[in-house]
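Below you'll find the structure, written out as structure tokens, and then a few comments.
Note that this complex is displayed minus one protein chain, with the remaining chains in position.
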Amino acid sequence: MINDTYSFTVAIPLIVFFSFLIIGLGFGRLKPMVSGIFGTMALLAVTALSYFTAYRYFFVDGMMNGSFQKFIAYDALWMSFTDSLQVRMGVLLDPISVMMLVVISTVSLMVHIYSLEYMKHEEGFSRYYSFLSLFTFSMMGLVLSSNIFQIYIFWELVGLSSYLLIGHYYERPSAVAASKKAFIVTRFADFGFLIGILMLSGITGTFDFLKITDPGGSALTQGSAVGFMGLSVMTWSLLLVFAGAAGKSAMFPLHIWLPDAMEGPTPVSALIHAATMVVAGVYLVARLFTVYVLAAPDALITIGYIGTFTSLFAAVIACTQFDIKRVLAFSTISQIGLMMGGLGVSGYTGQEGLGYTASMFHLFTHAMFKALLFLCAGAVIHAVHTNEMTGMGGLRKYMPVTNFAFLIGCLAIAGVPPLSGFFSKDEILTAALEKDKLLFAVQYAVAGLTAFYMFRLYYSIFWNSDRQYHSKPHESPFAMLFALIFLSAASIVSGFIPFSRLVTPDLKPFDSHIHWAVAIPAIAIAAAGILIATLMYRKESGLPAKTAAAFGGLYRAAYRKFYIDEIYIFITKNVIFRYISAPLAWFDRNVVDNAMNSIAALTNLTSSRIKGLQSGQLQQYAYVMVTGVIIVVLAALYFMNA
Amino acid sequence: MNILLWLIFIPLSTVAVLIFCKDRRQYRVTSAFGMGLQLLFSAYLVFRYTEERNAGNAEPMAFMYSYRWFDAFNISFMTGIDAISLSLVVLTSIVAFTGILVSWRMEKLPKEFFISLITLAMGVFGFFITIDLFTMFLFYELAVIPMYLLIGIWGSGRKEYSAMKLTLMLMGASALLLVGILGLYVYSSPDVNILSFSIYDIASADIPLEAQRFFFPLVFVGFGVLGALFPLHTWSPDGHSSAPTAVSMLHAGVLMKMGGYGCLRVAMFLLPEAAKEMAWFFIILTTISIVYGAFGAIVQKDLKYINAYSSVSHCGLVLFAMLMMNQTAVNGSVLQMISHGLMTALFFALIGMIYERTHTRDIRFMGGLMKIMPFLGVCYMIAGFASLGLPGLSGFVAEMNVFVGAFMHTDKFHRTATIIAVASIVITAVYILRVVGTLLLGPLRDGHEFETGDARWYERWANILLIASIAAIGIAPLWLSDALIRSIQPIIQKLQ
Partner (left out) sequence: MIEKIGIENLLILSALMFFIGVYGFLVRKNLITMLMSVELILNAVNINFVAFNRYFYPEKLQGHFFALFVIAVAATEVAVAIAIIISLYRKIRTIDVEKASEMKY
């Protein structure tokens, strides 16, 4: 439905785009601080617009006849493949896109403000801000996309900005390698995504989300015939689309880029690799949720299983890592896995849509507290100049505000009431319990592990015993603290947002309440996790080492991230480079090219063989000529008579 | 004088003026002026063309002109232009102009260099505007011959070998082509007295299927060699790596497009039944080209070799797309020609500029160049991103048209080929990022022999012009693709 009164929303991405252009093209000419402030101001405007949009949409005129409407606020033709298959640049407003606007603008604004101090003394400050703007633009474009092709376009652009920002310290080989890895792994996933899009558009004849996801529309019923290897074409296409989502959202086995992405500046990790870009996959599945749930339930439950498995897998690894950003990265993977798990167990109508609602809810709360945790980690790293938790300890005395903010983040992610994580996780668990007991059991275990590793992290940084610091750690400057405090507040209160009244799969609000039968055991296991962590890490003791030894092989495997990286390196270095490309290049030079050179050589050879005929002996030529004449004459006589 | 003749006349008079020029400054100013004029003129031509179309001229070709120069065989100098050839003409004038700019400091025999370069460009312009096969063939040869001199005299490395190889392979191809063209001529009319070389006369003739079967492979392969069709692509890595910068640009950017254009305009358009029948074979070859070129590029160490193999892959996509024979894919094919022309010209220009400063093209000996030449570094990254098909740059638009078009075929064979072709976007990302990572990023290699200067003014303008064109197509593809579709329709109709 077209709604012109919302057409101002097109300014949201455009403002940041122009901010990118201005800072980017003014490269080197603008004073660093000027570009920083300029970028932040642009984002402030965008945030205000986003909040206004959200307010108007959710509380003024988004609801009609008891359900939220999907508005096309802006629409322009970008490219037409055929008359029906067109790529349009549009703005689609519905509960999830509006919610994402709020998430992105909030976190992005906080990161902009935080970075003003954090990145102050870095080289490439302007470049950093222009890329932040580029990222925000692409992300806004992604969530507002009105068709699946548009989402793919912005999908690639967020991949680009992620690449550029991970590689911000481009003189560091590890950062270059990490950015390359992130881009290529997600690109590989996008290959699946693109094929999925092509198939989906082939089935439905359109890219348009409104048409594809219309529950009563014809798009859903097409392509359900069994196509290939026992699954319908629709299921295949949706699984391939999910492959793209899994790449961006770091689902197993495509998660390997995310921990390495922590080579980027910490605020970037907070913005891109914790709060916004990595949940794009979740958002994509949610965006196509109607199709998944109505036309390809097989694909949906697969997503649930993959998500839940990833969440356990990453949680186990998180327990063993020592780099605080890596712990947070694995925790992010784990939490996104939970969101995918939530989507996987969701139904479509009414109360059955709880999983979807819970997943979006968790996406929202997670964005707040994970950004908070990352920014705290940034503050800590800023203070002690190391990422390793072995080099930290006792920081609560030096950084009281950060300590407090980090504690809130940890409590929220551990699911301790009344912080936000509790509410969203409770809903995911409830939805899983109703649908699939196995998924519930795994997610329940993950909840305990989450509490454990987060508090392991917390105690190792802020408690434990003091280390030898080069210079006395100090509390962060105001701009950074402001972001921390704001996000702490958001982490506390966002749990009270009545999500089931705002974001539901069928757009009709329903009532939900806390399910104490699930909540109480969940609180109990979180408490148990915290307790164990307290015992092990609050004071320096030999307990962690002993426990690690007790787990033996499992611990070592988890510490080495289950050797997935090694497998990838094997595939890329050995298989692609050594066994495909190198032989191919050899083949090209020595077989294909040689074939061409051989033709030339053959010509040469032939001519050198027959050049002997040109002996230079005049009389020899004359003999040949005379003989020839005689033959010709005889032949002529013979044939004329005949 | 017909408006299209200016496209020949301007380079011709530039060459004429160059002959009387005295020193290096005059040579380059004259050349830049001539090619700049050509660029402006082709922009004006775009304007005139649009005007003509808006005025309701629905002929397949606009600005038709014909001058019969050989009565006995009915050979004419016949010109006409549609959106496909017009966009390639604009591409050529952009690349030729930037080619002059990057050769600003040509030291060795500058006069002869510029004359050959402009003659080459003139051949290309002539090729794109003629619609008479024989004249087209003449211009084709006119473009290939100076290439031999340009590589053989001004090249580097194994220049004689490369020049010889390139010329011989292209000549071999043109032998096939000539047979094909004569075949088309013979079948252009049932009446022996009114045979014709004109494309539109031949298009309206009914060529028997047996003849088509014989001539289609000849013509397609003949042009395909120029378009780096596997396994006849091997002139390209050697040729490109030995050629001087401007020649690499023109060659990869424009000459290889002549192959694609010829395949589309001559082979597919004039021999449609055989094209349909034999497409499967060439689809296999081009699919191999696409993946093969990309894999080949992964392990190369010489920047120019990397780019040459990447060109094999991208040009493979051009031919692949046109063999899909539907409007979207063919549109993608033409877009890919333009896009690849621009970005590969940019690549070669940048490689030349980097080489001038570092005196090596081996990526193992370079690193962290972003630090000392940020402008060139950023340009190189943009070129790389265009090459790997990032949205907002031209490569994406072209590739998506190709893939969407190719995916419209629902049978297993086409699907498989398409999926393999799509996989190339991943491989492309691998080699592009590998180069960007080692060449531009990372710690600065000990480069005491490097000249540290960033781009000079003429280099800046050359890059900016190319990047602006790439971005213009990438951000707003609609105007171009709409114009192209109109001109593609007659070709598609023949193929349906």
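To keep things simple, chains are lettered A and B as they appear, and every chain counts its residues starting from 1.
The working rule: a contact is a pair of C-beta atoms (placed from the backbone, for glycine too) under 8 Å apart; a residue touches a chain by one contact, two chains touch by 3 or more.
Please read all numbers here as calculations on a predicted model, not as lab measurements.
Engineer: Taking the complete complex into account, which shown chains does the hidden chain touch?
Structural biologist: A
Engineer: Using the touch definition up top, pick the residue from A:174, A:598 or A:615 that touches the left-out chain.
Structural biologist: A:615
Engineer: In terms of residues, what is the contact footprint of the unshown chain on subunit A?
Structural biologist: 611, 614-619, 622-623, 626
The rule is short, and it goes like this: only the chains that are shown with their structure count from here on.
Engineer: Could you give the separation in Å between the centres of subunit A and subunit B, each centre being the mean of its C-alpha atoms?
Structural biologist: Distance between chain centres, rounded to whole Å: 37 Å.
Engineer: Which residues, counting only subunit A, touch subunit B once they are in their complex?
Structural biologist: That would be residues 28, 77-82, 85, 87, 149, 152-154, 156-157, 160, 167, 170-173, 176-177, 180, 183-184, 187-188, 190-191, 194-195, 198-199, 201-202, 572, 576-577, 580-582, 584-585, 588, 592-593, 595-597, 600 of subunit A.
Engineer: In the complex, go through subunit B and note every residue touching subunit A.
Structural biologist: 165, 168-169, 230-235, 237-238, 292, 295-296, 298-300, 327-328, 368, 370-371, 374, 385, 388, 390-392, 396-397, 400-401, 403-405, 407-408, 410, 418-419, 422-423, 425-426, 429-430, 433-434, 437, 440-444, 476-478, 481-482
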